[in-house]
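As you look at this complex, bear in mind that one protein chain is not there, while each of the others sits in place.
So, chain A:
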Amino acid sequence: MLKSDRTFFLRPQDMIGIAILAILLVVVLPLTLDNFRLQFVGKYLTYAFVALGLVLCWGYAGILSLGQGVFFGLGGYCMAMFLKLESSSVEATKIQTTPGIPDFMDWNQITALPLMWQPFNSLTLTIIAVILVPALFAFIVGFAMFKRRVGGVYFAIITQALAAIMTILIIGQQGYTGGINGITDLRTLNGWDIRTDSAKTILYFVCVALLIACILIAYFVKSSKLGRILVAMRDKEDRVRFSGYDVANFKVFVFCLAASLSAIGGAMFTLQVGFMSPSFVGIVPSIEMVIYAAVGGRLSILGAIYGTLLVNWAKTSFSESFPELWLFGLGGLFIAVVLIFPNGLAGLWQTYIAPRLGPLFGGASARRASPPAATPPAAPSSGTAAPAAAE
(Lines give C-alpha, C1' and ligand atoms only; values in the text may rest on other atoms or scores of the structure.)
Protein backbone atom coordinates (compact mmCIF):
# COMPACT_ATOMS: atom_id res chain seq x y z
CA MET A 1 0.00 0.00 0.00
CA LEU A 2 1.63 3.21 1.12
CA LYS A 3 5.33 3.58 1.06
CA SER A 4 5.09 5.57 4.25
CA ASP A 5 3.27 2.64 5.73
CA ARG A 6 5.70 0.89 8.02
CA THR A 7 5.35 -0.68 11.37
CA PHE A 8 8.92 -0.72 12.69
CA PHE A 9 10.68 2.52 13.45
CA LEU A 10 13.87 1.62 11.56
CA ARG A 11 13.84 1.36 7.80
CA PRO A 12 16.12 -1.28 6.23
CA GLN A 13 18.63 1.35 5.13
CA ASP A 14 18.72 2.77 8.68
CA MET A 15 19.55 -0.67 10.05
CA ILE A 16 22.33 -1.10 7.51
CA GLY A 17 23.67 2.35 8.38
CA ILE A 18 23.65 1.67 12.12
CA ALA A 19 25.21 -1.76 11.58
CA ILE A 20 28.04 -0.26 9.50
CA LEU A 21 28.69 2.38 12.15
CA ALA A 22 28.64 -0.26 14.89
CA ILE A 23 31.10 -2.48 13.00
CA LEU A 24 33.37 0.50 12.40
CA LEU A 25 33.37 1.54 16.05
CA VAL A 26 33.36 -1.90 17.67
CA VAL A 27 35.57 -3.89 15.30
CA VAL A 28 37.46 -1.84 12.73
CA LEU A 29 38.78 1.03 14.85
CA PRO A 30 39.78 -1.04 17.91
CA LEU A 31 41.66 -3.47 15.64
CA THR A 32 43.44 -0.82 13.59
CA LEU A 33 44.19 1.91 16.11
CA ASP A 34 46.59 1.73 19.03
CA ASN A 35 45.29 2.40 22.52
CA PHE A 36 46.34 6.02 22.50
CA ARG A 37 44.48 6.78 19.26
CA LEU A 38 41.46 4.74 20.29
CA GLN A 39 41.15 6.87 23.41
CA PHE A 40 41.00 9.90 21.13
CA VAL A 41 38.16 8.34 19.19
CA GLY A 42 36.43 7.65 22.50
CA LYS A 43 36.73 11.31 23.39
CA TYR A 44 35.41 12.39 20.00
CA LEU A 45 32.46 10.08 20.39
CA THR A 46 31.38 11.94 23.52
CA TYR A 47 30.90 15.02 21.34
CA ALA A 48 28.87 12.91 18.95
CA PHE A 49 26.15 12.73 21.61
CA VAL A 50 25.89 16.51 21.42
CA ALA A 51 25.81 16.44 17.61
CA LEU A 52 23.06 13.83 17.81
CA GLY A 53 21.00 16.14 20.03
CA LEU A 54 21.63 18.99 17.61
CA VAL A 55 20.30 16.94 14.69
CA LEU A 56 16.99 16.56 16.50
CA CYS A 57 16.87 20.06 17.92
CA TRP A 58 18.40 22.06 15.09
CA GLY A 59 18.10 19.86 12.01
CA TYR A 60 14.60 18.56 12.58
CA ALA A 61 12.95 21.16 14.78
CA GLY A 62 14.89 24.15 13.45
CA ILE A 63 15.92 25.32 16.92
CA LEU A 64 19.56 26.36 16.76
CA SER A 65 21.16 26.23 20.17
CA LEU A 66 24.62 27.70 20.49
CA GLY A 67 24.83 26.62 24.11
CA GLN A 68 24.89 22.83 23.99
CA GLY A 69 28.24 22.94 25.77
CA VAL A 70 26.30 23.93 28.89
CA PHE A 71 24.49 20.60 28.90
CA PHE A 72 27.61 18.65 27.96
CA GLY A 73 29.28 20.40 30.89
CA LEU A 74 26.43 19.80 33.32
CA GLY A 75 26.53 16.07 32.56
CA GLY A 76 30.30 16.07 32.80
CA TYR A 77 30.33 17.98 36.07
CA CYS A 78 27.73 15.69 37.65
CA MET A 79 29.93 12.71 36.88
CA ALA A 80 33.09 14.55 37.94
CA MET A 81 31.55 15.47 41.29
CA PHE A 82 30.88 11.81 42.03
CA LEU A 83 34.38 10.74 41.01
CA LYS A 84 35.94 13.59 42.95
CA LEU A 85 34.10 12.68 46.13
CA GLU A 86 35.23 9.09 45.74
CA SER A 87 38.85 10.15 45.36
CA SER A 88 38.57 12.53 48.32
CA SER A 89 38.31 9.91 51.03
CA VAL A 90 39.44 10.89 54.51
CA GLU A 91 42.73 8.95 54.24
CA ALA A 92 43.52 10.32 50.80
CA THR A 93 43.02 13.87 52.00
CA LYS A 94 44.31 13.65 55.56
CA ILE A 95 46.86 16.44 55.04
CA GLN A 96 44.00 18.90 54.43
CA THR A 97 42.59 21.22 57.09
CA THR A 98 39.27 19.47 56.58
CA PRO A 99 39.91 15.90 55.44
CA GLY A 100 37.26 14.14 53.37
CA ILE A 101 36.28 17.03 51.13
CA PRO A 102 37.63 17.75 47.64
CA ASP A 103 41.04 19.45 47.69
CA PHE A 104 39.95 22.64 45.95
CA MET A 105 37.29 23.21 48.61
CA ASP A 106 39.93 22.95 51.28
CA TRP A 107 42.08 25.49 49.42
CA ASN A 108 39.07 27.82 49.35
CA GLN A 109 38.51 27.61 53.12
CA ILE A 110 35.34 25.58 52.84
CA THR A 111 35.05 23.33 55.85
CA ALA A 112 32.09 21.11 55.08
CA LEU A 113 30.73 19.45 51.96
CA PRO A 114 28.19 21.87 50.40
CA LEU A 115 24.60 20.68 50.20
CA MET A 116 24.59 20.60 46.41
CA TRP A 117 27.45 18.09 46.51
CA GLN A 118 25.72 15.69 48.90
CA PRO A 119 23.71 13.66 46.35
CA PHE A 120 26.90 12.90 44.44
CA ASN A 121 28.01 10.47 47.11
CA SER A 122 25.70 7.99 45.45
CA LEU A 123 26.37 6.58 41.98
CA THR A 124 22.67 5.95 41.35
CA LEU A 125 21.77 9.53 42.19
CA THR A 126 24.66 10.71 40.05
CA ILE A 127 23.46 8.79 37.01
CA ILE A 128 19.96 10.18 37.52
CA ALA A 129 21.41 13.66 37.91
CA VAL A 130 23.48 13.32 34.71
CA ILE A 131 20.26 12.88 32.75
CA LEU A 132 17.81 14.97 34.76
CA VAL A 133 19.77 18.05 35.84
CA PRO A 134 20.49 19.20 32.26
CA ALA A 135 16.96 18.27 31.20
CA LEU A 136 15.52 20.32 34.05
CA PHE A 137 17.74 23.26 33.20
CA ALA A 138 16.76 22.98 29.52
CA PHE A 139 13.14 22.76 30.59
CA ILE A 140 13.33 26.01 32.54
CA VAL A 141 15.14 27.84 29.75
CA GLY A 142 12.98 26.30 27.01
CA PHE A 143 9.73 26.86 28.84
CA ALA A 144 10.53 30.51 29.53
CA MET A 145 11.50 31.17 25.93
CA PHE A 146 9.27 28.99 23.81
CA LYS A 147 6.09 29.88 25.70
CA ARG A 148 6.92 33.50 24.94
CA ARG A 149 7.59 32.51 21.33
CA VAL A 150 11.23 33.47 21.39
CA GLY A 151 12.82 31.64 18.52
CA GLY A 152 15.25 31.70 15.65
CA VAL A 153 18.28 33.88 15.97
CA TYR A 154 17.15 35.34 19.31
CA PHE A 155 17.06 31.89 20.82
CA ALA A 156 20.52 31.17 19.43
CA ILE A 157 21.90 34.36 20.96
CA ILE A 158 20.32 33.69 24.34
CA THR A 159 21.71 30.15 24.45
CA GLN A 160 25.10 31.55 23.60
CA ALA A 161 24.77 34.00 26.47
CA LEU A 162 23.88 31.07 28.73
CA ALA A 163 27.10 29.35 27.73
CA ALA A 164 29.04 32.47 28.66
CA ILE A 165 27.16 32.86 31.95
CA MET A 166 27.71 29.25 32.89
CA THR A 167 31.46 29.54 32.28
CA ILE A 168 31.70 32.69 34.36
CA LEU A 169 29.66 31.10 37.13
CA ILE A 170 31.81 27.98 37.25
CA ILE A 171 35.03 29.99 37.24
CA GLY A 172 33.73 32.43 39.84
CA GLN A 173 32.49 29.83 42.29
CA GLN A 174 35.87 28.22 42.71
CA GLY A 175 35.14 26.72 46.10
CA TYR A 176 32.14 24.82 44.80
CA THR A 177 33.21 23.99 41.27
CA GLY A 178 36.98 23.87 41.18
CA GLY A 179 37.08 27.13 39.23
CA ILE A 180 39.04 27.46 36.03
CA ASN A 181 41.01 24.29 36.66
CA GLY A 182 37.83 22.29 36.73
CA ILE A 183 37.53 19.09 38.68
CA THR A 184 40.71 17.11 38.28
CA ASP A 185 42.56 14.15 39.72
CA LEU A 186 39.72 11.67 39.28
CA ARG A 187 40.78 8.12 39.98
CA THR A 188 38.18 5.47 40.55
CA LEU A 189 34.57 4.63 39.81
CA ASN A 190 33.17 2.54 42.66
CA GLY A 191 36.69 1.35 43.38
CA TRP A 192 37.50 0.58 39.74
CA ASP A 193 40.57 2.46 38.54
CA ILE A 194 39.56 4.39 35.42
CA ARG A 195 43.06 5.55 34.58
CA THR A 196 44.46 2.27 33.31
CA ASP A 197 44.60 1.39 29.62
CA SER A 198 42.27 -1.55 30.03
CA ALA A 199 39.71 0.61 31.87
CA LYS A 200 39.89 3.15 29.10
CA THR A 201 39.28 0.48 26.49
CA ILE A 202 36.27 -0.77 28.44
CA LEU A 203 34.97 2.80 28.78
CA TYR A 204 35.40 3.22 25.04
CA PHE A 205 33.07 0.29 24.43
CA VAL A 206 30.60 1.54 27.03
CA CYS A 207 30.63 4.87 25.24
CA VAL A 208 29.97 3.20 21.87
CA ALA A 209 27.12 1.15 23.35
CA LEU A 210 25.52 4.25 24.88
CA LEU A 211 25.93 6.13 21.62
CA ILE A 212 24.21 3.37 19.66
CA ALA A 213 21.41 3.36 22.23
CA CYS A 214 21.03 7.12 21.88
CA ILE A 215 21.05 6.78 18.08
CA LEU A 216 18.16 4.32 18.39
CA ILE A 217 16.29 6.77 20.62
CA ALA A 218 16.88 9.49 18.03
CA TYR A 219 15.56 7.24 15.25
CA PHE A 220 12.54 6.37 17.35
CA VAL A 221 11.72 10.04 17.94
CA LYS A 222 12.37 10.90 14.31
CA SER A 223 10.09 8.22 12.96
CA SER A 224 7.26 8.88 15.43
CA LYS A 225 4.55 11.38 14.66
CA LEU A 226 6.41 13.72 16.99
CA GLY A 227 9.35 13.67 14.57
CA ARG A 228 7.09 14.67 11.72
CA ILE A 229 5.53 17.40 13.84
CA LEU A 230 9.01 18.81 14.47
CA VAL A 231 9.66 18.96 10.72
CA ALA A 232 6.22 20.50 10.15
CA MET A 233 6.91 23.09 12.85
CA ARG A 234 10.22 24.04 11.27
CA ASP A 235 8.40 24.66 8.01
CA LYS A 236 5.05 26.20 9.04
CA GLU A 237 4.84 26.77 12.75
CA ASP A 238 1.48 28.53 12.57
CA ARG A 239 -0.11 25.71 10.62
CA VAL A 240 0.90 23.27 13.37
CA ARG A 241 -0.41 25.61 16.04
CA PHE A 242 -3.71 25.99 14.21
CA SER A 243 -3.95 22.24 13.85
CA GLY A 244 -4.44 22.01 17.59
CA TYR A 245 -0.89 21.54 18.88
CA ASP A 246 0.74 23.49 21.65
CA VAL A 247 3.90 24.15 19.66
CA ALA A 248 5.95 25.32 22.64
CA ASN A 249 5.61 21.95 24.39
CA PHE A 250 7.14 20.15 21.44
CA LYS A 251 10.04 22.58 21.31
CA VAL A 252 10.63 22.23 25.04
CA PHE A 253 10.59 18.46 24.68
CA VAL A 254 13.14 18.31 21.89
CA PHE A 255 15.37 20.87 23.61
CA CYS A 256 15.32 18.81 26.83
CA LEU A 257 16.00 15.61 24.90
CA ALA A 258 18.98 17.23 23.16
CA ALA A 259 20.21 18.44 26.57
CA SER A 260 20.03 14.97 28.10
CA LEU A 261 21.82 13.41 25.14
CA SER A 262 24.58 16.01 25.39
CA ALA A 263 24.87 15.38 29.11
CA ILE A 264 25.38 11.64 28.61
CA GLY A 265 28.23 12.58 26.29
CA GLY A 266 29.61 14.92 28.94
CA ALA A 267 29.53 12.23 31.61
CA MET A 268 31.33 9.79 29.30
CA PHE A 269 33.88 12.50 28.56
CA THR A 270 34.67 12.89 32.25
CA LEU A 271 35.03 9.15 32.69
CA GLN A 272 37.33 8.69 29.69
CA VAL A 273 39.41 11.83 29.90
CA GLY A 274 39.56 11.94 33.68
CA PHE A 275 38.62 15.55 34.34
CA MET A 276 36.03 18.23 33.58
CA SER A 277 36.66 21.93 33.21
CA PRO A 278 34.84 25.09 32.16
CA SER A 279 36.67 25.04 28.83
CA PHE A 280 34.13 22.45 27.61
CA VAL A 281 31.15 24.57 28.62
CA GLY A 282 31.68 27.93 26.99
CA ILE A 283 30.86 29.55 23.69
CA VAL A 284 33.72 28.17 21.62
CA PRO A 285 33.10 24.47 22.32
CA SER A 286 29.35 25.04 21.92
CA ILE A 287 29.85 26.48 18.46
CA GLU A 288 32.34 23.78 17.54
CA MET A 289 29.68 21.22 18.39
CA VAL A 290 27.27 22.92 16.00
CA ILE A 291 29.94 22.70 13.31
CA TYR A 292 30.27 18.94 13.87
CA ALA A 293 26.57 18.52 13.19
CA ALA A 294 26.67 20.91 10.23
CA VAL A 295 29.62 19.17 8.58
CA GLY A 296 28.09 15.75 9.03
CA GLY A 297 24.69 16.94 7.96
CA ARG A 298 22.21 18.42 10.35
CA LEU A 299 19.38 16.38 8.92
CA SER A 300 21.18 13.10 9.29
CA ILE A 301 21.47 11.22 12.56
CA LEU A 302 24.40 9.08 11.40
CA GLY A 303 25.90 11.89 9.35
CA ALA A 304 26.34 13.97 12.49
CA ILE A 305 28.31 11.14 14.12
CA TYR A 306 30.67 10.90 11.15
CA GLY A 307 30.92 14.67 11.02
CA THR A 308 32.00 14.76 14.65
CA LEU A 309 34.61 12.08 14.13
CA LEU A 310 35.99 13.68 10.98
CA VAL A 311 36.21 17.24 12.27
CA ASN A 312 37.84 16.09 15.48
CA TRP A 313 40.26 13.85 13.67
CA ALA A 314 41.16 16.79 11.43
CA LYS A 315 41.50 19.01 14.48
CA THR A 316 43.87 16.61 16.20
CA SER A 317 46.05 15.99 13.16
CA PHE A 318 46.06 19.63 12.13
CA SER A 319 46.83 21.05 15.50
CA GLU A 320 49.66 18.55 15.90
CA SER A 321 51.39 20.04 12.85
CA PHE A 322 50.00 23.58 12.53
CA PRO A 323 48.38 24.55 15.81
CA GLU A 324 47.85 28.19 14.87
CA LEU A 325 46.09 27.32 11.62
CA TRP A 326 43.40 25.07 13.04
CA LEU A 327 40.86 27.75 13.91
CA PHE A 328 41.12 29.18 10.39
CA GLY A 329 40.62 25.69 9.02
CA LEU A 330 37.55 25.20 11.18
CA GLY A 331 36.11 28.55 10.13
CA GLY A 332 36.77 27.75 6.48
CA LEU A 333 35.12 24.39 6.88
CA PHE A 334 32.01 25.98 8.33
CA ILE A 335 31.81 28.51 5.51
CA ALA A 336 32.27 25.73 2.97
CA VAL A 337 29.45 23.74 4.54
CA VAL A 338 27.09 26.69 4.52
CA LEU A 339 27.93 27.78 0.99
CA ILE A 340 28.67 24.59 -0.88
CA PHE A 341 27.04 21.66 0.85
CA PRO A 342 24.34 22.89 3.23
CA ASN A 343 23.25 19.38 4.09
CA GLY A 344 26.76 18.39 5.01
CA LEU A 345 28.46 15.12 4.17
CA ALA A 346 25.16 13.30 4.43
CA GLY A 347 23.77 15.56 1.74
CA LEU A 348 26.76 14.86 -0.53
CA TRP A 349 26.39 11.17 0.12
CA GLN A 350 22.76 11.29 -0.79
CA THR A 351 23.13 13.31 -3.92
CA TYR A 352 26.18 11.69 -5.43
CA ILE A 353 26.86 8.30 -3.93
CA ALA A 354 23.63 6.74 -2.69
CA PRO A 355 21.91 6.83 -6.10
CA ARG A 356 24.72 4.69 -7.50
CA LEU A 357 24.38 2.22 -4.67
CA GLY A 358 20.58 2.34 -4.88
CA PRO A 359 19.76 -1.38 -4.85
CA LEU A 360 22.27 -2.06 -2.09
CA PHE A 361 20.58 0.27 0.34
CA GLY A 362 17.05 -0.93 0.01
CA GLY A 363 16.03 1.88 -2.28
CA ALA A 364 17.44 4.62 -0.13
CA SER A 365 17.67 6.64 -3.28
CA ALA A 366 13.97 6.35 -3.96
CA ARG A 367 12.07 9.45 -3.02
CA ARG A 368 10.81 9.06 0.48
CA ALA A 369 8.60 10.98 2.79
CA SER A 370 10.31 12.95 5.46
CA PRO A 371 13.28 15.18 5.01
CA PRO A 372 16.37 14.30 3.09
CA ALA A 373 17.52 12.30 6.02
CA ALA A 374 18.03 8.75 4.92
CA THR A 375 21.55 8.34 5.98
CA PRO A 376 24.94 7.73 4.68
CA PRO A 377 27.47 5.52 6.10
CA ALA A 378 30.36 4.42 3.97
CA ALA A 379 31.59 7.63 2.39
CA PRO A 380 32.60 9.41 5.55
CA SER A 381 33.58 6.17 7.23
CA SER A 382 36.35 5.59 4.74
CA GLY A 383 37.50 9.04 5.75
CA THR A 384 37.48 8.18 9.43
CA ALA A 385 39.35 5.02 8.79
CA ALA A 386 42.00 7.03 7.00
CA PRO A 387 43.88 8.06 10.13
CA ALA A 388 44.53 4.41 10.76
CA ALA A 389 46.21 4.07 7.42
CA ALA A 390 48.04 7.32 7.88
CA GLU A 391 49.55 6.50 11.23
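Simple rule for what comes next: a residue touches a chain if its C-beta (ideal position, glycine included) is under 8 Å from a C-beta of that chain, and two chains touch if they have at least 3 such contacts; residues count from 1.
Keep in mind that, in the parts below, contacts and distances are computed from a predicted model.
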| item | value |
| --- | --- |
| Name per UniProt, for the chain absent here [options: "ABC transporter ATP-binding protein", "Cytochrome c oxidase subunit 3", "Acyl carrier protein" or "Alpha-L-glutamate ligase-like protein"] | "ABC transporter ATP-binding protein" |
| Selected residue (touches chain absent from view) among A:97, A:173, A:196 or A:249 | A:249 |
| Residue of A:66, A:79, A:171 or A:229 in touch with the missing chain, whole complex considered | A:229 |
| Contact footprint on chain A, counting only the chain that is left out | 2-5, 221, 224-226, 228-229, 231-232, 234-236, 238-247, 249-250, 253, 367, 369-371 |
